[in-house]
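All protein chains of the complex are present and in place, except for one that has been dropped.
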Amino acid sequence: MHINRRTAIAHSAAIMGWLAAGIPITAAAQQKKVLNIALFPEPNSLVAGAGSTGPAQTVVGNLYDCLLRFDENLKAQPQLATEWSTSADQLTYTFQLKKGVKWHDGKPFTADDVVFTFDKFLRHYQPRVRIAMGSVESVKAVDPHTVVFKLHTPFPAFLTLMDASSSPIVPRHQLADADLTKPLTVPPVGTGPFKLKEWQRGAFIHLEKNTDYHMAGLPAIDNVYWHIIPDAASRAAAFESGKVDVLPGGTAEYFDVARLAKLPGVEVTTKGWEKFSPFAWLWMNHRNPLFQNLKLRQAVLHAIDRPAMAKVIWHGYATPATGPFNQRTPFYTSKTTQYPRDTAKARKLLEEAGYKGETIRLLPLPFGETWTRMAEMVRLNLTQAGFKVETVSADLPGTISRQSNWDFDLTFTFVYQSGDPAVGVARSYVSSEINKGSPFNNVGGYSNPKVDELFAQGAREPNPTRRAALYAEVQAILADDAVAGWLLELNFPTVYRTKVTNLVSSAVGINDSLGRASIN
Amino acid sequence: MDKLAFIARRLLQGLAALLLIAVMNFMLVRAAPGDPATVMAGESGAADEVFLQQLRERFDLDKPLPAQLATYLGQLARLDLGTSYRQQAPVLDLILERLPATLLLTGSAFLLSLAMGVALGVWASTQVGTWKDSAISVLATLFYATPLYWLALLAVLVFAVWLPWLPAFGYQTVGGGHEGVARWLDIGHHLILPTLVLSMFYMAIYARMTRASMLEVASQDFVKTARAKGLPPGRVLRAHVLRNALLPVVTLAGLQAGAMVGGAVLIETVFAWPGIGRLLFDALTQRDYSLLLGTFLVTAALAVAFNVITDLVYTLVDPRIELS
Partner (left out) sequence: MNSDFARRFRRNTGAVIGLFVLLVVGLLALLAPLLAGNDPWDMVQQPFLAPMAEPGLWLGTDALGRDVAAGLIHGARVSILIGLVATAAALLAGITVGALAGYHGGWVDVVLMRFTELFQAIPGFAFAVVLVAIFQPSVESIVAAIALVSWPPVARLVRSEFMSLRQREFVQAALLAGQTHWRIIFTQILPNAVSPIVVMGSLMVATAILLESALSFLGLGDPNMMSWGYMVGAARTALRQAWWIAVFPGLAIALTVLALNLVGEGLSDGLNTRLQGRTR
């Protein structure tokens, strides 16, 4: 949405403001159900696929429906797909599509849209889909309401990609001829419960109810306003003063969450993140000779006080990590070598490793106060164990650039585990994902053929018991090798007013739940 | 004719300064470590060579520097400040959206600090030797030394948290839905604290300068002559001393106005005031090159504009000044 320059000048003061600028709340409108949510940073785009940042996906999931939804136990639920089946050899997936569904522009939704979405559109935009489509031989629309995927190798994680975390379904009639190498300037058109009404940059995004939504009686909310508020303290204050009713996970500083939770009529939930399962750890750069020494890597793991970190910095909204897998990831096992905090042991390991006091550069994540404190605490812990650590300062683009180009010794990251080890975990540890240019692949540079093999087999193994065994083995190896400095499993709290019910009803939370939420 | 020539020359000087600032700005940002394309692509997690090359082409990053500079200057001449990659909107639009808020804030602070500062300074100059005069001097020195952002935080603490009289941040009440006059009142309500804080520092400067200037002028011969002629002291004060004493103060104010725009970054940060100071900072942290260049250029342009205007006003107002 571009703002007409003349209008901007003529109504410059009127358009000003980053909060509810000029939103008319007439008497009639006040009768309607309005949900005000804080959002930051501003999405880069609201067209599915192009909108790739976290906040973008949060809004996009409510504009575009997907084939499936996943509940909090990661069990698949119907959405645009009413039934689905997998062949015994796990090489054929058949989806029956819902009938009578319409796009926001009135055109009918058919199997051709699904085929276009996977075969062409998301292959370009979504790395996870691109990888999955690598196993797919063909995707066809057998009839206007049936889609069949034929794989040449089994890919057990296939179904986990069918929800708002990876594959919003886009309209073929709108995007078939678009040049995907250029930014998309079309308005977002989906089949979701909300339509985009207005986007005032720097101020708010206004979604309105899709009156033709394919689920009768939904959505119960008429209007959703996403308020772009750049400052964490301002977001908390906006919530407190009643101007905003929901603070999604990650938008409020944790001590504010603790304070807001005590207010009457306020609830805090950590639900809605089961699929993403954000996992924070320290990348150790395996190209640095220091980190090629196993004892030194073990010393790093023993030096860090994870419980204190979870308590003091994350105010309890984090769980100390116990190994390379997040405890919520399927096939997690606790039977791996543990590294409890032991400063004395860390010192001893450092000595045995022959550490001579070389400076280690720590690159923090510039995502706000909490991450700055994390960096300070890690530096403190490591210094107490005898390391010499220097914090490097970089802004967000600089940090991403350095991580993508392996220009660091130790750096922070948090990665979404995405509901299946083949999809969320493998890319962090396999040799094929060692490529410059992305901060989300195997940035650390660890390379172990056995691990590569185990992950590759796990991605293809249809039998769950055998899969579990494969992943148990890989976890044991990664833990023994102290590949990375696993820190915390993050439990982002969503703060909301109790008048909002059913705010979170899926494993990706607000991202695709607003259609089923309601306000009293 | 002389004056016109002077005006023309001064304006040209201003434009030349702007041009040089634009070039320097351009060089600076390109000198930054890191390949802009990788940075932009890496954020969306989709960084493969094809996409990187597209980004480079789109933002002309693969051409040699002089060609990039030529393109940039050509665009500037057409008042095209480029497009912000991150916000997917023309930079000029983004800046124009935020400019009024900054002008409102700095304009108010400028007027307030000048008015109050001069008033205090004039009054202090009539109270020389008394404790009142010393008190004003001390307070002025104190405010001059206090960090602006700390004063802002203290103001928020006292007037918005402990005594909830004024809003702690923002331009308007969220979801307040005010229209017309009510809206302007709401904005004004939010304007009070940031303006007060921004004015304090400059008020101190103007108060001290006015006092010193008043005393200096008052001791000059022509004033003594006026008094000797028997004119009442009040009229002497107003008619002669004030007008002459104010000139250096006004000059200083004009120069400071430019600095004020730059310093608005701090106030806008603390008070979450949606102006271009904050936009500049956001563009920096996001390494949004087009936005960064555009915002810094506009900020510098405002400062240069204020300087030029001040020079012109000063020379036009004071007939004794020779145009050189």
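Quick notes
For reference, chains read A and B in written order, and residue numbers begin at 1 within each chain.
Rule of thumb we're sticking to: contacts are C-beta pairs under 8 Å (C-beta built on N, C-alpha and C of every residue); 3 or more make two chains touch, one makes a residue touch a chain.
This structure is a prediction, so every number in the text was calculated from the model and none was measured.
Among the displayed chains, contact with the absent chain in the complete complex occurs for A, B. Touch with the chain that is not drawn comes from one residue among A:P127, A:G398 or A:G458, which is A:G398. From the options A:R259, A:K295, A:K348 or A:R460, the residue with contact to the unseen chain in the full assembly is A:R259. Looking at A:D112, A:D222, A:E267 or A:E376, the residue that reaches the missing chain in the full complex is A:E376.
Hidden from this view is one chain, which touches chain B at 17, 20-21, 25, 28-29, 31-33, 141-142, 144-150, 153-154, 156-157, 161, 212, 258-259, 261-263, 265-266, 269-270, 277, 280-281, 284-285, 292, 296, 299-300, 303-304, 307.
Listed here are the chain A residues that touch the chain not shown: 232-233, 253, 255-256, 259, 308, 312-313, 364, 369, 372-373, 375-377, 379-380, 383, 390-395, 398.
Operating definition for what follows: only the chains that are shown with their structure count from here on.
By the touch criterion stated above, chain B contacts chain A in their complex at residues 33-35, 38-52, 54, 58, 86-90, 92-94, 96-101, 104, 168-177, 179, 187, 272, 274, 278, 282, 284-287.
For chain A in complex with chain B, the touching residues are 2-3, 5, 8-9, 12-13, 15-21, 23-25, 36, 42, 44-45, 52-53, 125, 127, 181-183, 201-202, 225, 227, 229-231, 233-234, 237-238, 241, 243-244, 366, 395-398, 400-405, 437-440.
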